[in-house]
Each structure stands twice: as C-alpha cells, then as structure tokens.
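Data block below; observations after.
Left out: one protein chain. Kept in place: all the others.
Moving on, here comes chain A:
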C-alpha cells in the first residue's frame, strides 16, 4: 500500500513537472497554448501533435509557441508562423486548395451521389407485369403443383 502511494505520488509529481515548464499569468493564454500545441503536428514524427511528442523539434516548437504567445501573437498568427516554416503539413486542418479539393468535397459528393441514386430508384415505375408474363408465371406455378 505504501509502495503504491509512493508510486502515485511520483506519477503526480511527474505530471506536475511537465506542466511547470511554461508559466502563464493569464489562464486564457494557457488554454490557447494547450489548443495550439494539440493542433500543430510534429514534423519529425508520424502523426503526433507537438503536445504529445518529445522529439527535439516538437519541444522547440512548443517553446516557440510559448514565446510568441508572450509576445502577443494571436492564434492565427502563430499558425501562420509555423506554416511558413514547416508547410501546411504542420497544421492538422488542411487548407482548401486544388490539391485538397477532393478531400473537402468528398463527403458532400458522396451524399449527393446517394441522394441521386435514391431519387432515381423512387421515380422508376414498378415492375410492369403484362398479361403474357403473368400467364407464363401461372403456368410454372401449375407445373410445380
């Protein structure tokens, strides 16, 4: 039990330590820092935000985000600052350009396609059964008896 408590204490210390590196006077700025470090992608790692990565470049970027916030940069300005250096890749939300058009329009196109198919189905007249076909079916039924 004592061992467990000690472990728990150590873990909570570790969590605190990670928190303490960046001090903010303004809780709003702190929240912005956290959102930004979650929405910026670490360029070295495959699909990790800079908040989740311990790569050197992610640490450097976090530090830079902190410094820029202290200098009064807005959220968009910081995103642009990083994009200018690491490209669109660095921000999790891809921009709308010819290259990503399909990505953005894909879901809408899909919905339109399905709607189109549904409407065509509905407008199609029910299967027409003329008398000759009916007679044939009758005959088969008779034969099966």
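By definition in this document, contacts are C-beta pairs under 8 Å (C-beta built on N, C-alpha and C of every residue); 3 or more make two chains touch, one makes a residue touch a chain; residues count from 1.
Throughout what follows, contacts and distances are computed from a predicted model.
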| item | value |
| --- | --- |
| Identity of the absent chain, which is to be given by its UniProt protein name, from "Thiol:disulfide interchange protein DsbE", "Germination protein BB", "Phenylacetate-CoA oxygenase subunit PaaJ" or "DNA-binding PadR family transcriptional regulator" | "Thiol:disulfide interchange protein DsbE" |
| Option from A:60, A:77 or A:138 whose C-beta touches the chain left out | A:60 |
| Missing-partner contacts on chain A, residue numbers | 21, 43-44, 46, 55-57, 59-61, 63-64, 83-89 |
